[in-house]
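Left out: one protein chain. Kept in place: all the others.
Let's look at chain A:
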Amino acid sequence: MGYQLSLEDISVHLGNEQVLQDVSFTLNAGEFLGVIGPNGAGKSTLLKVILGIIKPNKGRITPQNKNSVIGYVPQSRPMDMGNTIAVKDFVSMGLPHSIRPWLTKKEKHMVNEIIALTQIGEFSHKSISELSGGQKQRVYLAQALARQPKIMLLDEPTSNLDPAAQEQVTSIVRDTSNKLGIGVIFISHDLNLVSQYADRILYLTKGNYAIGTVGEMMKSSVLSQLYGTKVEANADGNSFHISQSNQSEPISSYSYNGTE
């Protein structure tokens, strides 16, 4: 059996605000969990709780000592000097820590494999400043993979990317997850993208959540209730349109726990 991450009744208060309440789910090896929800719903907070940056007020995460098994791609990456360095250097910085300043043959081989997997070989000698947004995201993904993680946490890796780049980045994450058996938690605002690649969907809003398979979650009725506005899904459930009219019940009254 592969690596499993379990969250049990995780609650987080930030100031007077209840950001997460009794969130429970299990992420299996090789599983792709898409996380959706409005801004300020606690999606990034959830990742920080898993990373151990924020301590939950209540609940338990197992295994507890998981720092070395998580690869994290943060939402924003303000870099100055970092932008001027070579892609290969940037990827190799993610390798497990060592007091040896040079890379071993094995480490070089591993970096090359990750570069091939994330399809960044053609510009691996360039500096990051020369890359497009989609190429940069693939480089960040490669660096996180260099740690040989069992779980990958990606915080809106496709925001600010054009549709083609969004597809490419998400499909690489999906393929990597399948090939290496890595559990993925992928935050996005794009319902179409998430429903196309995820195995399950976690919907978060302040103090409430819902989790289920794509088929269960991506229905007009469910999504409209979750978002508190009209969401139209097409017949095969693969494309969505969110309308501005407020026709549904607000999310605060919603309670759904999918297949959990």
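We take it that contacts are C-beta pairs under 8 Å (C-beta built on N, C-alpha and C of every residue); 3 or more make two chains touch, one makes a residue touch a chain; residues count from 1.
Rule of thumb we're sticking to: contacts and distances are computed from a predicted model.
UniProt lists the omitted chain of the complex under the protein name "Metal ABC transporter permease" (options: "DRTGG domain-containing protein", "TonB-dependent receptor", "Thiamine biosynthesis protein ThiS" or "Metal ABC transporter permease"). Note on the undisplayed chain: of the listed residues A:Y72, A:F186, A:Y203 or A:Y227, the one touching it is A:Y72.
Touch with the chain omitted from the figure is made, among A:E17, A:D89 or A:E113, by A:D89. Only one residue from A:H13, A:K126 or A:H189 touches the chain missing from this view: A:K126. Of A:Q21, A:T118 or A:Q143, it is A:Q143 that touches the chain left out of the display. On the side of chain A, touch with the chain left out of the figure occurs at residues 51-52, 67-68, 70, 72-74, 76-82, 84-86, 88-90, 93-95, 97-101, 126-127, 140, 143-144, 147.
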